[in-house]
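Sharing a structure below in structure tokens format, with a few things to ask.
All protein chains of the complex are present and in place, except for one that has been dropped.
So, subunit A:
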Amino acid sequence: MSKGKVLLEVRDMAVSFGGVRAVDGLTFSVHEGEVLSVIGPNGAGKTSAFNCITGFYKPSRGSVTFDGTDITGKRPAVIAASGIARTFQNLRLFGDLTVLDNVRAGMHVRIRQNFLDAMLHTPRYWRGEDTAAEETHRWLDFVGMAYDRTTQIRNLPYGEQRRVEIARALARRPRMLLLDEPAAGLNHGEKDQLLDLMRRIAALGIAVVLIEHDMGLVMEVSERIVVLSYGREIADGTPAAIRSNPAVIEAYLGAEDEETRAEAERIAAEAGSRGTAEVEW
């Protein structure tokens, strides 16, 4: 079921806001090069868990270990530099900057250049800048971004902005990529391309962790699925196992009676067979 060694290990992680326990004792792991989806009803704590892992929230309890190093409560920049890249649920691009500059943000930690290099335009400055320019175009080609790359991001259509955000995260050259609802707001054609893109990212050896509500997409792309409800993991398994897991169905529908459960199973089965069809649980 899982491949490679454990890359990310989350143990008994918790965070709360006021009295609300957004994440409450979450434990799960991600293996090298795996495609893992995190699903759960709205408010289950998926995005909060992402924010804890990437350092935007400080977990009040538990630990996060990445590639053998404890990263619990570290600064987001430190965690990003250690090899975790992410996208945001509501796009967080640099709106006034060009497509190229946005992607270059991912390369910041790799470009070797100090103040004097920048002020005096030393050979090292040009080497770094030329390399970065080259790689920027490569990543944009990789995600299939075909628009004018010198325009400001905010002038691009939404779907293209999503691509650029993924290109920016890839330019960080992460070992693990966290995608927070990447299919939200995309049309069918764009979802198919996203599916293809996620597979190509996985083929590069990058572990992909996906939060997504589009069950068709999740079932199609995931090797493993982790289901959250009320901040805890309630199930962990292959798409086939998750689809027929009664606890999962109950979490989504609160279904006690046989009839509703049968209905839920039918929808789930249909979602599985229709590929990326839009079926929201």
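The working rule: a contact is a pair of C-beta atoms (placed from the backbone, for glycine too) under 8 Å apart; a residue touches a chain by one contact, two chains touch by 3 or more; residues count from 1.
Following the convention adopted for this analysis, contacts and distances are computed from a predicted model.
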**Asked** Which listed name, "RNA polymerase sigma factor", "Branched-chain amino acid ABC transporter permease", "Response regulator receiver domain-containing protein" or "Lactate utilization protein C", is the one UniProt assigns to the chain that has been left out?
**Response** "Branched-chain amino acid ABC transporter permease"
**Message:** So one chain is hidden, and I want to know which residue out of A:L7, A:L26, A:I39 or A:L93 touches that hidden chain in the complete assembly.
**Reply:** A:L93
**Message:** Touching residues of subunit A against the unshown chain: what are they?
**Reply:** 54-56, 75-78, 80-81, 85-86, 88, 92-98, 100-101, 104-106, 108-109, 111, 113, 115, 117-121, 125-126, 128-131, 133-135, 137-152, 157, 159-160, 168, 172-173, 189-190, 193, 196-197, 200, 203-206
